[in-house]
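Missing here: one protein chain of the complex. Every other protein chain is in place.
Then we have subunit A:
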Amino acid sequence: MVAAMGRAAAEEGDVEFVDYDQDDEDAMEEDGRAARALPVPRIVSPAVVRTRGRFAGRSPSVLTSSHYRFDSITNDGDHGPGPQRSIEGWTILVSGIKEDAEEDDFYNAFSEFGHVKDLHLNLERRTGYAKGYALIEYESFEEAQAAIRAMNGSQLLTKTIYVDWAFSRGPIQNFKSTRPSRPRSRTPPRRLAALRP
């Protein structure tokens, strides 16, 4: 099920909002940036955004994503939008959870829709109380879908909870454009070389 997919084609899309800095040679040498895994997209238009922090403008965009393969899980034969299958089942997110909720509350409520294979009710590190979300895994799509339909917007421990799929097959549609309004800087030569067939 896990396939190291040839990401080259998909990554071309990323290039849309990735803007590579060329002024980062210092940072590269001092921090060994050459081993960094994630290129940082410049998604901020400096004109409208207030930036703070010592690291601002030094985003280490050393490695292009086309150099690396990121493993992902593929859906068999189905390429439309919709929820993405996890390696051993279907994962849903419950949000809006009350801080004093406990695992039993969820296990019982969500077992009505099928066998709960895995349940993470994560705690806030500072307080030790529930952070406000849970992730639940079912074996089948139908069980997960039934849980979403029945429980989304329902009351659990006097609080309204929201239930939805955790993973999607593709990018979020209509997400706010993150293209910078200023002209993009020229693609570095090594980058350009990588893009050429």
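Criterion: a residue touches a chain if its C-beta (ideal position, glycine included) is under 8 Å from a C-beta of that chain, and two chains touch if they have at least 3 such contacts; residues count from 1.
Convention: contacts and distances are computed from a predicted model.
Trainee: For the chain that is missing from this picture, which UniProt protein name fits: "SCP2 domain-containing protein", "Glutaredoxin-related protein 5, mitochondrial", "phosphoinositide 5-phosphatase" or "Mago nashi protein"?
Mentor: "Mago nashi protein"
Trainee: Could you pull out which residues of subunit A are in touch with the chain that's been left out?
Mentor: Subunit A touches the chain not shown through residues 2, 17, 31-32, 35-38, 40-41, 43-44, 48-59, 68-73, 83-84, 86-88, 91, 93, 95-96, 118, 120, 122-126, 131-133, 135, 137, 152-153, 160, 162-172, 175-176, 178.
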